[in-house]
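I have a structure I would like to understand better, so I am pasting it below and will then ask my questions one at a time.
Omission of a single protein chain aside, the complex is shown with its protein chains in their original locations.
Order as written gives the chain letters A, B and C; numbering starts at 1 within each chain.
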């Protein structure tokens, strides 16, 4: 993986757990509250080194991971958390060559992660009926370098997705039950579905719609993540944590043998 | 993805949340406590259909996901949970073409997931000094169809991994601090590291070793997963849950610019 | 508190975290899987000492706490957990001289705890319409020595409690919303209410009924308790835990000033 920073590369600048940014090598100055960097000075450096700002603040310069790019997205909507994204992708069993349909695109955070999981030969079809969200999501996903794997559709798929035989369907919007029948039609036999719902009422209605449509509901879970302080001799969970994001429902299409 | 079951395919047979199995199409009979299946009758069926045992029990037949194959692994060691695997893979930012070093292989559960994440052009080098574990892990990973991406090494890497410039290192054994310096040497600049530790004491010592070696410790977390009953009008978390698996530590190699 | 064991005293025999029992000093033999105790040998001992069974197994002999007595109750119904009991009693602000109405009595676990909290001059009125439950609960509460503070009523209070000006009302049954109006009538101005509901649907309906009746819903919470292994050098949460018991809703009666 060793490689040096090229003009125009996105770089991840890390000061500490609370202060980190994504910038582009080669363009002007990047200002922190403790001095600036000349972004052209980054060009030619190896990734994974410390640099110093004009005021001597040390910053680590990394090739951004997808989750760091996602954190830098413009966010018209609440963004999904790594704990939920990572779990859903593993549960969906996504891999190279898979095709996924997603609704709604939102800010594109999950879209990017889905694309990375099915790269290099898979495809993500993502639906969003709010045009300005879709425009913003497109720009966001372009940052990840995975846009070529994504088809953005400014369509409400409640009357049907355009795709057939998809390996997986992902539903992340306020009335997910409306998308259950369309997802069924879009999925191949045995295809996986993941739904994200912030409230228990949405979870209940989604699960009911899935069962009525013929899906097997494999599980409905919530993940709680606790961060730890690891200073030697003072190990303890952080005092504050995220109390809730969304319930994740995993289901699978199964049909009666003709 | 639509495809029909071929002779010799592994299939996932699902009765309910507590009763499911991996079998191979075409070979003899598969017995459940409610009748048997003739496994040759599965050949030619589409994936994602219901079949019936000799006693009329309905079973769904699926193409197995990686996590279902992993659940069917022989397990000389405690197996890692989906919540931890999914999170670590997303945090490590794994993708096509990445190379990963892993120690120890254990039963190969994580090995398979790492291989799927870096497929089709990446590579996983996995180290296990207990020969019988490695043999078992090899057989397990073969089930996943991802063996060609994995190099199994029956070596204790505490004196050094054989690889250089790896994108990620994964440490999952009882004394993870011993592998920190070897992981540093094996990683490219900016390379990611994930460590799994069941006890707080191991977490503390691992984090200390990482910092002393020069790694940035990005986070140390634990994930709690709660499953829900979703029957309409009776939604509630399950009465029992897994209370603890492992702390996950995420770190990154950063070097001083020469 | 030092005192010696009297003939007829209930004693708590503790072998380890999984094996402990309540017995009565003076009566015959108490059998464990590792020998027996002559219960008359306990009479005259100080509380808080080790004794040995006929086979040499060491047992600690304690004066039982309320929660140990509760654990020894006959249980026709699911018993409430200490985490929920302790929290509710503190939230209700119970203290000497308070009067509490409770429905339903169930096995009397909470009844005993309420009585202890309002002792020595308070009073608990507990309602249970299933006669056999009430009989069993009476016997259970007698073990705690707090029966004289408790009035057991074999009445369905959905048409009204017999008490007025109660300091607190506790609702623990399947359709708690039916008891909201009766609880309102039984409570003094500013009186506290605690409701226990296993499902989210019950929580939702209870909270709605409380607000419609005029209660201030102060909070609705769930408590998760994790137990730790504390062996030096191997500190970690237990692998298994209770995933869910009940949601606890705390409300307060407030009236419009005439």
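In the analysis below, a contact is a pair of C-beta atoms (placed from the backbone, for glycine too) under 8 Å apart; a residue touches a chain by one contact, two chains touch by 3 or more.
Please read all numbers here as calculations on a predicted model, not as lab measurements.
Novice: One chain is left out of this view; which of C:93, C:160 or C:174 touches it in the full complex?
Specialist: Selected residue, touching the omitted chain: C:93.
Novice: Out of C:101, C:124, C:141 or C:220, which residue would touch the omitted chain in the full complex?
Specialist: Residue touching the chain left out of view: C:220.
Novice: What subunit A residues would touch the chain not displayed?
Specialist: Considering the whole complex, subunit A reaches the absent chain at 198-201, 224, 226-227, 233-245.
Novice: Considering the entire assembly, which residues of subunit C contact the chain that has been omitted?
Specialist: On the side of subunit C, residues 1-2, 14, 17, 45-51, 60, 62-63, 65-67, 82-83, 85-93, 95-96, 98-99, 113, 116-117, 119-121, 165-167, 188-192, 200, 203-204, 207-208, 216-228, 230, 232-233, 235, 247, 249, 252-257 touch the unshown chain.
Please note the rule applied: only the chains that are shown with their structure count from here on.
Novice: Just curious, how far off is subunit B from subunit A if you go by their C-alpha centres, in Å?
Specialist: Centre separation, subunit A to subunit B: 21 Å.
Novice: I'd like to verify one number: the distance from the centre of subunit B to the centre of subunit C, where each centre is the average of its C-alpha atoms, in whole angstrom.
Specialist: The separation of the two C-alpha centroids amounts to 44 Å.
Novice: How many Å are there between the centre of subunit A and the centre of subunit C, using C-alpha atoms for each centre?
Specialist: Centre separation, subunit A to subunit C: 46 Å.
Novice: Note the residues in subunit B that touch 2 or more other chains, in rising order.
Specialist: 200, 224, 226-227, 233, 235
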